[in-house]
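For subunit A:
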Amino acid sequence: MKTETLLDHKAEIIKITQETGVNLNIKTFRYRFLDEEIRKNFTFRPGQFMMVTIDGIGEAPFGFASSPTQKDYIELSVKNVGLVTNAIHNLKVGDIIGVRGPYGNGFPVEETIGKNIVFIGGGIGLAPLRSLINYVLDEEKRKQFGNVQLLNAFRSPDDLIFKYDYDKWENSPDTIVKYTIDEPCEKWDYCVGFPHTLLKDELNCELQNTKYFTCGPPIMIKFVTEELKNLNIDPADIITTLEMRMSCGVGKCGKCNIGHYYVCKDGPVFTLEQLGEMPDEY
Partner candidate 1 sequence: MNNNENFEPKIVAYLCNWCSYAAADLAGSSRTQYPPNIRVIRVPCSGRIDPLLLIRAFNFGADGVLVSGCHPGDCHYLDGNYYARRRFVMLKELMTFAGIEEQRVNFTWCSASEGSRFGVVVKKVVDRVKEVGPWQGFDNKGFIGVDSSEEEGELTGGSIL
Partner candidate 2 sequence: MLKVMNEKELKQFIDKLNNDYKVAAPVKKQQGKQEILEYDYIEEFEEIHLEEQPDKSPKEFFLPQNEVLDPEAIAKSNPEENKTIIFGVRSCDIEALRVFDDVFLDDTYVDPYYEKRRDNTIIIGYSCPHREPTCFCDQLGISPHENKLADLYLYKFDDKYWIKSINEDSEKLIKDLADGDEDLFDEKLKNKKDNFGESDFKFNMETPIPEEKAFNAPIWDDIAEKCLGCGVCTYYCPTCFCFNFFFDEDDKENQKYRSWDSCMFSLFTKHASGHNPRETQGQRWRQRLMHKFSYHPQNYGGLSCVGCGRCVKKCPVTLDIREALKSTEEYLKDEGGAVVED
């Protein structure tokens, strides 16, 4: 019997990082709960999400961008697209936000233990994946997983986010990191092209016993999952996370349903196999 008052816990912004160039302004916010008690036993799994409230303005769902192994703060990355995200972008260090959650099922971490992993992130879609990436590449956890491959797609060179993590990722054991942008650009000497066109030659997709995690704009997810199916990867191993309009986060307010599934409660993480059984309404 879990009483859910739908009210948030207060948290303080302790760090703000301006991620990218002016046009696609994404910022990463680091916050800590004010209440000692909550800070200690607030746990979450990679792939879950939280509802962030800006008093007097509104509320919106955001995936956790930091890994649960990071004990003393939580991060979220926000792209400025609307009323709430705009209000968040005007926050300064020390401002108070409301956070409630964690909601959603999160990535199937247990089933991924002992397996190889391929991450394909697109733009701001890299944020929820980063929670799992930093979890997998954490010193204690790394041994539990096999080979890790990362393909991060961005629109242009100055749209790269989480640059400060790239060294750690690249130097992690048994890990290959690749970056791609849509069109060629002079000062860019990594891959070029949409992610689904690079799967075959840039990544090793023949590895057995591999889980594929992808997140990004809906159009990218569509093409990447199709391409992976063409490389006859089992749909149960292709995992993505969906974005829907949400208010409550606990499957009651009726906004985020696809058929009889509620994305906030039964998702937001679904395998391609599950998505195949669900009506096409997302």
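Candidates were picked such that all candidates are chains of the complex that A comes from, given by their letters.
By definition in this document, a residue touches a chain if its C-beta (ideal position, glycine included) is under 8 Å from a C-beta of that chain, and two chains touch if they have at least 3 such contacts; residues count from 1.
Just so it is clear, the model here is predicted, and its values are computed rather than measured.
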In-complex contact of subunit A, chosen from 1 or 2: 2
Candidate 2 partner contacts - residues on subunit A that touch it in the complex: 1-7, 53, 55-60, 81-82, 85, 218, 243-245, 247-248, 250-255, 257-260, 279, 281-282
